[in-house]
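Structure, as structure tokens:
Here the complex is missing a single protein chain, while all its other protein chains stay put.
This part shows chain A:
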Amino acid sequence: MLENYCSYIIRQPVISAPVFLNLLPILLIWRKRAYNDKMFFILFVYLILKFGVDLVMFDLASQRKNSVLYYNLNIPVRYVLTSWMFYYKLDYNAQRKWLMLSWILFVAFSAWDIIHTNPSMGDLYNHKMVLYSTTLESLLMLFWIMLYFYNTMRALKIPNLLTYPFFWICSGFLLYYSSLLFIAPVLHYASKWDQWMDIGSLDYIPYAFETVSLLLFSIGIAQYTGSSYAK
């Protein structure tokens, strides 16, 4: 089994790197006890869940099994958790209401998407990646990030963005989802288990930027000091 892992890591270093890099922000949150803050707690849950899913997918991928089902199921959960962080950072109640509404709609939509792309659910071997959900997720997340940036610029409450953790976290998400936005629609075709449509190194872009975003998260968490958030 370990051999499988090792050979997979060597074959696919770009894909394996973010799996293990997940641990960096997780450990940082733990060390700094940042989970006392609600926003960081969600990030913590999100990262742990992501780490778990990544590990399972990594395990399945290294055994050359179809891991797409987990990926599909993870999408709505991932969306709810990431946008939940923004729930604490949006200043206006109306915006929060829209955010919560988007959870319901998105979960419903992605459920429909999974069923729609996989008419025969029992056939795990041929399970396909969802068609629209990832793109929609990216679009929604980009929207919330932009909204947050817009609010920040308008309100002018944060004197130094470079020491403000959520700015880093937000930038991480922004880069990640920007890289995913155009690739996501073709992932569906690229990852069909039997008939690969080779999109070559393009497939790596989201993974590479996942690594970047994880690093940005870590920088952001490193800026966390209990008092700066207590304000």
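Here is the rule we go by: a contact is a pair of C-beta atoms (placed from the backbone, for glycine too) under 8 Å apart; a residue touches a chain by one contact, two chains touch by 3 or more; residues count from 1.
Convention: contacts and distances are computed from a predicted model.
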Listed names "1,2-phenylacetyl-CoA epoxidase subunit B", "histidine kinase", "ABC transporter permease" or "Phenylalanine--tRNA ligase beta subunit", matching UniProt entry of the absent chain: "histidine kinase"
Contact residue for the chain not shown (choose from A:Phe166, A:Phe209 or A:Tyr224): A:Phe209
Residue among A:Ile15, A:Leu140 or A:Ile183 that touches the chain left out of view: A:Ile183
Chain A residues touching the omitted chain (full complex): 146, 149, 152-153, 156, 158-159, 161-162, 167, 171, 174-175, 178-179, 181-183, 186, 197-200, 202, 205, 209
